[in-house]
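One protein chain omitted, others in place.
For clarity, chains are labelled A and B in written order, and residue numbers in each chain start from 1.
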Amino acid sequence: MPSSGTAPEGIGLKRHFLTTLDRSAAELLDLLARARRIKSGAVRPDFRGKAMALLFFNASMRTRVSFEAGLARFGGHPIHLQPGKETYVFEHRDGAVMDGATQEHVREAAPVLSRYVDCIGVRKSDLITTGAGNADVTGSWQELRGDEFLRAFARHAGVPVVNMESNFEHPCQELADRLTLAEKLGDARGRKYVLTWAWHPKSLPLATPHSQLLSAAALGMRVVHLRPPGYDLDPEVVAVARQRAEAAGGSLEVTDDVDAAYRGAHAVCAKSHGGIGWFGKFDEERRHKESLRPRWIVDADKMGRTADAIFMHCLPIRRNVKATDGVLDGPRSVVIDQAENRLWAQVALLEHLFEEWRSR
Amino acid sequence: MPSSGTAPEGIGLKRHFLTTLDRSAAELLDLLARARRIKSGAVRPDFRGKAMALLFFNASMRTRVSFEAGLARFGGHPIHLQPGKETYVFEHRDGAVMDGATQEHVREAAPVLSRYVDCIGVRKSDLITTGAGNADVTGSWQELRGDEFLRAFARHAGVPVVNMESNFEHPCQELADRLTLAEKLGDARGRKYVLTWAWHPKSLPLATPHSQLLSAAALGMRVVHLRPPGYDLDPEVVAVARQRAEAAGGSLEVTDDVDAAYRGAHAVCAKSHGGIGWFGKFDEERRHKESLRPRWIVDADKMGRTADAIFMHCLPIRRNVKATDGVLDGPRSVVIDQAENRLWAQVALLEHLFEEWRSR
Partner (left out) sequence: MPSSGTAPEGIGLKRHFLTTLDRSAAELLDLLARARRIKSGAVRPDFRGKAMALLFFNASMRTRVSFEAGLARFGGHPIHLQPGKETYVFEHRDGAVMDGATQEHVREAAPVLSRYVDCIGVRKSDLITTGAGNADVTGSWQELRGDEFLRAFARHAGVPVVNMESNFEHPCQELADRLTLAEKLGDARGRKYVLTWAWHPKSLPLATPHSQLLSAAALGMRVVHLRPPGYDLDPEVVAVARQRAEAAGGSLEVTDDVDAAYRGAHAVCAKSHGGIGWFGKFDEERRHKESLRPRWIVDADKMGRTADAIFMHCLPIRRNVKATDGVLDGPRSVVIDQAENRLWAQVALLEHLFEEWRSR
């Protein structure tokens, strides 16, 4: 929100919400407890007079509407912006000589927006597309996993910046999934969680499966990443997830044994994602994975082998491609509740960030 | 608005506002009385904490701004969404194997949005376009008149769904036109209402003339649909309008006798629309109707034969094509008041729906 001072340059990334990797277990537990109190009606945030800019470089439905409605329900005001369409084209590289297509540097955009609003959400993924086509990616996974734009933007912002999905992570999804697992399973520690790869015509982002793996790991579950060879997640994420799981009394396993993975599972979460080795070579990947399609769909037969597992998905889901109608419409599907929890997790996050930044 | 329960599946279509064909005369009269009370300032709705998602598959000005401003004026919050551009591409067919362009089924989209907001408006017309061109329609009139997407969406929504114009009907326009006729004519019973076809370079939707015919009929007016042969409205709408008119002491006549129709009219409403027989064959229709252009424009000469009739139009109107500047700028044009009534009718509708759904 506007103040007459200069932009607080050099604020550490820690106080933004770009990743959960820089947050302690206790901090995340506090956030989730706050979300539950708000959802139950026990406490009521007050967002009157607060505005949040929501910068969507990509399409969205849940993220956008849950942020907008979450703010509005408690008196706040969202401002939805489509950078490069409704605004100018942004630059983020230091030292750039801007005589090409980029028109505004984040060194101006971020501090200016910070004078107008109280919080800024950014969705910038090189892989999210609308319709049937894949994206034209501009770099390798090693380059894109650093989320350079998002980090440069946050570095120059004077208000909290929230990652609404980047190449690397989708931390709001992580919070919502933790909330959902705890609601549905009670104490989730030691229960079996399967994050299963599924076939999809496109090569989908890694951010969401990363955050899903981290969500179950933090609860101390027996986490299984079930995927065909070639579809491993980012090694850093796997390492952190393993560490989190073990610290909380759980474990992490990566396997392609479909039958063994489903057996005895308490939660099955489906997610399609591209393989890091095929990154940017989407046609090649598509030819390779075509044969995997029937084996990897989540269906009643597979769910029947579980310990009456709940079925999770971040949505949107392509029906009868990643999971069958029967699974999605069945009594153990929690995908709608899971989507609802996006709102509660984010409302709690915003209230927390507003408090934290006010007291600086 | 979010609740911790599961989505209320299987709610009957009756409680949504997709059509007025499923509403009794008394219900509609109640709604209009409520609109008048709000407009007069006698009562003041309270929409604080309420959010409404407005899904526009097509362009809009009046509908969108009247909903947004109507909500905001009384403390509510609109969320404008352009499906398939800002969100994912939606599917509505049951059993679809979604390996093509569609990315999210209404079986997820509708219940998820219902967790975030208190009401959902949907404009989905296969015929509304921006600029000079006609739409590429995807089916015959017999297929499109069923508004399958809208009905599928509503079937899976847990909050009231409002039709903001579909292929078949534009029920919010009906309410606004009834309000306007009653304001301008007092007791409209037995007065003569002419809905006149007009030439237009494009083939425009049938939804609005349907709702306009129904509006005058419900008031017990002597309704005349004046159109060239080949431009009849949907037979079901004509039958319901006739029934409504007769039940309220009025009548319904369809004619191509321009002189007779205007004679003694108390209200003239201009509307261009395509002919059902040419549906999808827009070039052919355009060649056929070219000769009709001069005869069917609403001008001072024609208006001079009426009993000092008011001039109505839903807007936007192409000036000097459907009606002359003289008619639109003359003292009997009520088009701006008519547009304003969209807001009051919709505010009343929302207040009614919120009450109705709260008490479930």
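Everything below uses one rule, namely that a contact is a pair of C-beta atoms (placed from the backbone, for glycine too) under 8 Å apart; a residue touches a chain by one contact, two chains touch by 3 or more.
Keep in mind the model is a prediction, meaning the values are calculated, not measured.
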Report summary line: Given B:R189, B:R287 or B:R319, the residue that touches the chain left out of view is B:R319
Query raised in the report: Of A:A109, A:L252, A:M312 or A:L328, which residue touches the hidden chain?
Result: A:A109
Report task. May I ask which residue of A:E68, A:E91, A:E165 or A:E285 touches the chain that does not appear here? Result -> A:E91
**Report entry** Hidden partner interface residues of subunit A, rising order
**Finding:** 1-2, 4, 6-7, 49, 51, 53, 77, 79, 81, 84-89, 91, 94-105, 107-109, 111-113, 115-117
**Report entry** Contacts of subunit B with the absent chain, listed as residue ranges
**Finding:** 39, 56, 59-62, 64-66, 68-70, 72-75, 77-78, 80, 82, 130-132, 201, 315-321, 325, 328-329, 335-337, 339-340, 343-344
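Following the convention adopted for this analysis, only the chains that are shown with their structure count from here on.
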Report task. Measure off the straight-line distance from the CA centroid of subunit A to the CA centroid of subunit B, and report it in whole Å. Result -> 39
